[in-house]
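Here is the structure we will look at.
For this depiction, one protein chain was excluded, whereas all remaining protein chains were kept in their positions.
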Amino acid sequence: MTFSVTAALLAAEGAEKSGHGGIPVIEPATADGVFALMWLVIALPLAGALILLAGGAIAPKALEAWGHLLGTLTAAGSFVISSMMFVALWGRAEDDRSITQHLFTWIEAGRFDVGMDLLYDPLAALFLMLITGVGSLIHVYSIGYMEHDARRRRFFGYLNLFVAAMLMLVLSANYLGLFLGWEGVGLASYLLIGFWQHKPTAAAAAKKAFVINRVGDIGMSVAIMLFFVTFGTTAFAPISAAAEGASSATLNALGLLLLLGACGKSAQVPLQAWLLDAMEGPTPVSALIHAATMVTAGVYLIVRSNFIFERAETAQTMVVIVAVVTLLWGAVIGCAKDDIKKALAGSTMSQIGYMMLGAGLGVAGYAFAIFHLLTHGFFKANMFLGAGSVMHAMDDDVDMRHYGALQKAVPITFLTFAMGYLAIIGFPGFSGFWSKDKIIETAFAENPFVGAAALLGAGVTAFYMTRLMLMTFFTNRRWAPEVHPHESPKVMTVPLMVLAALSVLGGLLLLGDWIVTWLEPVVGVAEHHEPPIAPLVLTLIVTCVVALGVATAWFLVGRQEVPREAPQEVSLATRAARADLYGDAINDRLVVRPGVTSVWALSHMDRVVIDGTVENASLSIAGLGGVVRRLQTGFVRSYALSLLAGVLIVVLALLAVNLR
Amino acid sequence: MSLTPYIVLSAILFTIGCVGVLTRRNAIVVFMCVELMLNASNLALVTFAKQHGNLDGQIAAFFVMVVAAAEVVVGLAIIMTIFRSRRSASVDDANLLKY
Partner (left out) sequence: MTAFWILAPIMVLAALGILFVRKAVHAALLLAIVMIGLAVLYAVLEAPFLFAVQIIVYTGAILMLFLFVLMLVGVDASDSVVETLKGQRALALGTGVVLGMLLVTAATQASLGVARGLGDVNADGNIQGLANIMFSRYVFAFEVTSALLITAALGAMVLAHRERLEPRESQASVARQRMRDYADTGKPLGPLPSPGVFARHNAVDTPALLPDGTVADASISRVLAARGSVRSAPALAENIEDIERQLAGGSPVVGQRAGADAPPQEPERASRNPDPTGEDQ
């Protein structure tokens, strides 16, 4: 790796501004005007988290009474600033939409110089809007949802911490800062999954999420080290300029390592097992972290690192493979789950698979990946919060087999949920229709097989979402007589309505290819290919497949009585899907058992071989000492005798030496 | 006139002192044997002084005497202390410092 940083920088300067092959180079301007408030976006929720988590000892009563409002206000404040910056960024020239703010020097050690720098560009702007917007709505929802929880203040502290870390993740101008946010959201996720720590399942799920995420984080941290070794920096701007000169092997390695990190955070195969268990956390957490924002960080990472992936063919192919596998994997799991949140979690995995697919398709797909990420953020948050509302109505029961015919009992929840449902299956006109359709279209342009898999996924999605919808709101009434479903309070339904509206209208972002144009400064301009199938025809095909999925669900679920207990006499496929396609079993066989065995062997070897050697050595020396100490009789005359004998030996030796 | 007999006498007295230290049990007698050894070495020193025709050997013997006096004072005080606590002056009785 005899790559010279300066040479690459010089070469990059000579190249065109948009970089080689249409891959943009990040050249941010300094923050001024409203952008000077950029740091506040992170600082507000961070301050809220600090006050809520550390202030309990100073003003416990006040924080119990007002803490949730403080937490909501900081998130809303971040949203206001983000909106102002978004509008300001929109007003700027297209090639001047990258702004950086240097806060302070973070680490300075020899050549290693990392600043606490923020980078605000169209990509970060969209994420800011999503995180702070959906985040604020979920804060508001949580006020109602967590009303009777004794530890509500702490919950809002964790939520604020999560928002701050997530904003750090998307705003950082270098990989190390991104990693700080990356670990921060991991921590917040851990704390929130295990929020009801008195439940052993919740504690175990939190630990599982944390441990599996560490596997991905190894990839991230090694990638950061490799960035430093190769480019001498971890900041996006110089790396994007110098990436062209790096060897293809290095770039592929970087891409694969980043993909490993993305797999961990975004619950992609093979690191997908934690997401379903993560549903042990409170439902707003599932909506915010494990559907709308944090799990999409992997997609963000890949889109942000487009300057690497565009030059790393192998890594990009791997992204596509991982994406397609996960897309189908999650969809299959979603088909079999009776737990409403787990079904939605399977759906989340699947939808993130779509995003990853888009991100893996290169320049043509980045914008659609982000587009789908945004619409998914809206409709999945909507549906998770709707599921939370249903659970609220059903006394925290999550089993869909205990629901049925709820559309009358919880009308607002039903209507908003239906908006999310129509969006996710891709009902024409709704947001999911536009975003998913675009990804399938791009996939077909890239490779027919990938396209076919994505198409199949869309059909399966339609099936399991319809099944969920039918089992929850229609079919026969199955809830227990003592349960009295009731609509949630306004503080919960208003966020649902807002999100439902966004689910319907999210497709507007594609109006006149707005989002594609908007992201062009970040991801580059796609060369226009003539698609193998005309877009209109493809849209028709997708719609037909979706209709087929809906119809299958109707015939299998909607037309007959749904049993209150899950039938045990089921096909092998259903059994596999219920067991998360044996994800846990695979992990157990491949990682946990060998790990346990090797640890046992090592500890056994430590006990027997190493301890045995050491202990036997010490024992034999102790035994020797036990024998030799008998020489210490305490009789001074014996000592004098040995002294004299010693003198005699010395004299005789001297004599022998001299006489020779 | 050879002075060898003096040296031989000195050697014999020293050896007797040595054996005395090893065989006698009364601490005071042991001390006497140590004195005997010191005196034997003194004799050798004085003999060598005459042999070499200078007074350094006599000076050395003088210092040996001084050191012996100091040693006897302290040693006898220790014997006194031991005797006071153990009612015995035998070196074999003071054998607690052992395995």
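The chains carry the letters A and B, assigned in the order they are written, with residues numbered from 1 in each.
Rule of thumb we're sticking to: a residue touches a chain if its C-beta (ideal position, glycine included) is under 8 Å from a C-beta of that chain, and two chains touch if they have at least 3 such contacts.
This is a predicted model, so every value here is computed, not measured.
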Neighbouring shown chains of the undisplayed chain, as defined at the top: A, B
Interface residues of chain B (partner: the chain not displayed): 1-20, 22-26, 28-29, 31-33, 35-36, 39, 42-43, 46-47, 49-56, 58-59, 61-63, 65-74, 76-81, 83-84, 89-90, 92
Chain A residues that touch the omitted chain in the full complex: 633, 635, 637-638, 641, 644-645, 647-648, 651-652, 655
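Throughout what follows, only the chains that are shown with their structure count from here on.
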Chain A-chain B separation of Cα centroids, rounded to whole Å: 90
Complex interface listing, chain B residues touching chain A: 18, 21-23, 25, 91-92, 94-99
Residues of chain A touching chain B in the complex: 629-630, 632-637, 640-641, 644
